[in-house]
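Complex shown without one protein chain; remaining protein chains in place.
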Amino acid sequence: MKLWTAIAAAATIAAVAAAPALGADTPKRGGTLVFAVSAEPPNYDCHANDSFAFIHPVRPAYSTLLKFDPFGYPKIVGDLAQSWTVSKDGLSYSFKLQKGVKFHDGSTLSSEDIRASYDRIRNPPPGVKSLRKAVYEDIASIETPDANTVVFNLKKKNISMLANFASPWNCIYSAAKIKADPRWPERNIMGTGAFTFGEHVAGSHFTGKRFDQYFEKGKPYLDGYKAVFLSGAPMVNALSSGQVLVEFRGQSPADRDRIVKALGDKAVVQESPWVCSLVVSFNTRKKPFDDVRVRRALNLAIDRWSGSQALGKIALVREVGGLLRPGYDLAASEKELDQSPGFRRDMDHNRAEARKLLAEASQSGMSFTLLNRNVKMPYEPVGVFLIDQWRQIGLNVKHEQLETRLYLAAQQKDSATFDASLDFNCDYNDEPNLQLVKYLSPSRSSLNYTGLGDAKLDELYDKQSGEFDKKKRYALIREFEKQAMDDAFTVPTIWWHRIIVHDKRLKGWKITPSHYLNQDLVNVWLDQ
Amino acid sequence: MSAISAPYKVPKRRHPAIAFVVHQPLGAFGLAVIAIMLAAALAANWISPYDPLAVDYGAMLGPPSQAHWLGTDSYGRDVLSRVIHGARTALAVGFLSSLTGSTAGALIGVASAYFGGKTDLLVQRLMDVVLSFPIIVLALAMAAILGKSIHWGIDFNLVIAIATPMVPNVARVVRSSGLAIRELPYIDAARTAGFSHARIILRHIVPNVTAPFLIMLTAFVGQAILLEASLSFLGLGVTEPTPSWGLMLTGAAADFYQQAPWMIVFPGIAISLAVFAFNLFGDSLRDWLDPKLKV
Partner (left out) sequence: MFRYIGQRLLLTVPTLLGVALLAFFMLRLMPGDVVEVMFMGQGSNVPADIIQQEKARLGLDQPITVQFGRWMAGILQGDFGVSMWTGRPISYEIGIRLELSIEVAILSTMLALLIALPLGTLSALFKDTWIDQTIRVVSIAGLAVPSFWLGMIIILSLLSFFHWNPPLTFTPIYQDWKANLSQLIWPALAVGYRYSAVVTRMMRSTLIEVLQEDYVRTARAKGVPERLVVVRHAMKNAMLPVITVTGLEFAFLVGGLVVTEQVFNLNGIGKLFVDSVARADNTMLQSLVLLVSVFYILVNLAVDLLYGLLDPRIRYR
C-alpha cells in the first residue's frame, strides 16, 4: 500500500505541476465542447441557485464583477471590473468597469446594471430567492458616480468582501430587464458572458453558442458547448468511450482508474485538494447527545489518519484537516492538528479515553443511528467507515441512508429526529467567513442542525471576520477551532479530494479547489 | 392366453411427495435448490467464513482466493459471507412479502367472491386503484411515511411495500376461483340450512381456493426477491451495510465491475438462481395441482 501511496502522490504532483503547461500552447479556435453534468438546475437564476448543477451549464452565459484567477487560485482578478481600489479604512470598494461590454441582446453594460444586480442580491424584491442575502448585509450603499464606476460602501470592515465580489453566484443581470420583471432571470438567460443560450431539453441536455461580441477580444475559443445530463455509471461509460470529454465536479478514484484504462494516453488527470469536508453533527436535543462527554468520546474514536489513507483509495476524500482545508494558509498545521482531540495519532490511547468518557456518562455500549444521504460518493464509504470506528469502542451504530427530502426532514430545526448525521460543508473558496458558518449558533446559521450554539464561538467569528492582520486572524481562528472541538456538537471528519479525468483534447482549463469556480469556459479550447 | 391371463397390476400408492418428484423433475430440482438456500440462510452465522460486516481495508477488491473464495468487495468484506447472509435477507423478505400479500389477497378475494353485490363492486374498484398505482411511488411513500421498522434484521415496512402490489393479483385469481364455487347449488343449500357464513367459507370455499393460493404464493416469492433487488438499487429498500443481493449489485459493483467482476457476478447468479428455483417449483406445483390455472 505504501508503494501505491507514493505512486499516487507522485502522479498527483506531476499532474498538478503539468497543469500550468495546459495553458502554454497556442489556443485553436473552433469546436463544441461536450461535457457531462450529473444533475439539472431547476431554473436559470444565479442568485437563487446553489448547486454545481446550475454553475456548469448556465454560468458561461454570465459574468461577475471579479473572479478567481482561472490558473492561479486563490488570486482574484477582474472580470467585468478592469481595476479596483479599496479605501484605507476598508469601508469603501471602488471598481472601474471594462469599456464596451455588451449584453447578449446588444445593450451596453453600465454601472447601473452592477448596482441593480447587487441590490437584487442583498434586498431581493418579493418572490425573488436571493439565497446569499445574509452575506451582503455589511453593504450600506452602492453608488454609481458614472457609467463606468461603481462604489460599494460598507457598514463595517469585512475581510472577505473582496472574495464575495468574486463569488461565482453574483451574476450581473441587465438592470432594465430585472426592473421590468424581477423574476425574469429565472426563466430567461441573458448576460454578458462568453456564450449565449442555445437550447435546454429538460432531462436531456443544455447548449450554448459563442457570443461574437464578448468583451475579451479573441475569446471564447469554442464555437459552443453542450452539457449532457448524466450521472453514475452511464456518466463514467460516456467518459470512457469519449462521448463526453469531461465532467467538472469530480470522479472517484475507481472511476478515474476505469476511465484512464479505457482512454489510455488520451486521458489527462488533474487532481487537487477540495474545499469540501464531511462533518458529523449530533442532535443535542436528544439524550445522550446533550452530554458533551458522549460527543467527545465519539469524536475521539475516529481514526482519521489511517482512515483517510484507506478511504482515499475508494472515495472522493483524502485529506485530514480540521475546520479549514489543510493546505490553506489559515488552516491548522499538521503539528497543531496533532494536538487536537480526535487527531492525535495514538489510537489505542484515544479509544481507551473514549471508552472511559462513555463509562463516565453511563453510555457504554450504547446504540444509535447515523443519518446519511442516499448518495454513494463519498457519503456511503465514510458512513460505513465511521460505523466501523464506533464499533471498535463497543458501540452498535446503525446506518440509515435516506433520500434527500427525508434526510433533510429528519434534521428540521423544530422537529429534528436524528441522532447523528453525516453532512458536507462546502463553499466556493476557503474564506473562513464562509467555512465557519456551520459552527455558529442556530439563530445565526441555518446550517447548524444540532440545536446547540456557543456564544463564545459567535464572538470569535465576529472578531476574526473583520481582522485584517493575518497573524492575529490566524490566532483567533485557532481559538475558534479549539473551542469548537471542545464543544463537539459538529466535528470535521475528512476533507474531499478532487479528481478530474478528461480527454487530452480539452485545453485551457485548470483544476481549482472548488467545483463552483472557473466554469465560465472563456479560456477553454479544443486541440483537435 | 397370455394377453388375458396377465394379472392386472394395481398401481402402487406412492407417497404424494415422491410422486411429485418423479413426475415433475424440474420442480423437484427447484425445491431442492430452495431447501439448500434455506439451510444456508438458517446456518449463515455458522457457515460464513467471515463476518459479513467486517471491514478490512487491507484486502479491498481481492480476487477469489484461498482466503476469500468469492473475493472481496470495495470495503474488503468477504463476498461469500455476504452472499450467504444475503440469502437470509432475500428469503426472509421474499417469503414474508409473498405470504403477507397472498394471504391478504386471498382473504379479500374470498370475501369479494362470497359476499358479492356491493361489497364485491367496492373491493373490485379498490383493487383496480392499487393495481394501476405505480409501484415505485407506493414503495417510496410507504418507506417515507412508515419509516423503517427493523426487527430481527428484517424491515417489516419494506415487506409491506413489496407485498402490496401482489394483493390485487391474488385477490383477482382467488375471486374467480371462489365465484365458480359460489354458484354451486350446495352452497345455497347450506345457507338455507342455516350454516353461518364463516362455516361455509371455511368448509367449502377455502379448500377449493387453496391450490391457486399456494401456487401464487410460491410464484410471488421470486417476484418479491426481484422487487427487493430493484428497490435496493434505487435506494428504497435495504441499505448499507446490510448484505442484500440487490444492494450488492448496485453502485460500488457497477463502479468496480472491470477491476472486480466477481462483485456483481456472484450476487447476480444468486438472485437468478433463487428466483429461478422458486419459479420452477411454482410452475411444477401448478402443473401438478391445477394445470388450468393461468398465473
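Per-chain numbering from 1; labels A and B assigned in written order.
Just so it is clear, a residue touches a chain if its C-beta (ideal position, glycine included) is under 8 Å from a C-beta of that chain, and two chains touch if they have at least 3 such contacts.
None of the values given here were measured: they were computed from a predicted structure.
Listed residues A:L97, A:I189, A:V244 or A:A315: the one in touch with the omitted chain is A:V244.
Considering B:L226, B:L247, B:A260 or B:L285, the position touching the chain not shown turns out to be B:L226 (whole complex). Within the complete assembly, A:S204 is the residue of A:T85, A:S204, A:Q392 or A:Q528 that touches the hidden chain. Listed here are the subunit B residues that touch the chain not shown: 26, 125-126, 128-129, 131-138, 140-141, 144-145, 222, 226, 229-230, 233-234, 246, 249, 254, 257-258, 264, 268, 271-276, 279-280, 283, 291-292, 294.
Residue-level contact of subunit A with the missing chain is found at 40, 42-43, 50-51, 124, 126-127, 129-135, 186-187, 201-205, 228-235, 237-238, 240-241, 243-244, 262, 403-406, 408-410, 412, 423-427, 437, 445-447.
Going forward, only the chains that are shown with their structure count from here on.
If you average the Cα atoms of subunit A and of subunit B, the two centres end up 47 Å apart. Residues 1, 232-233, 236, 252, 254-255, 257-258, 261, 310, 313-314, 374, 376, 380-381, 383-385, 387-388, 398-401, 403, 405-406 of subunit A are the ones touching subunit B in the complex.
The part of subunit B that touches subunit A in the complex is made up of residues 55, 57-58, 60, 74-75, 140, 144, 148, 150, 235-236, 239-241, 251-252, 254-256, 258-259.
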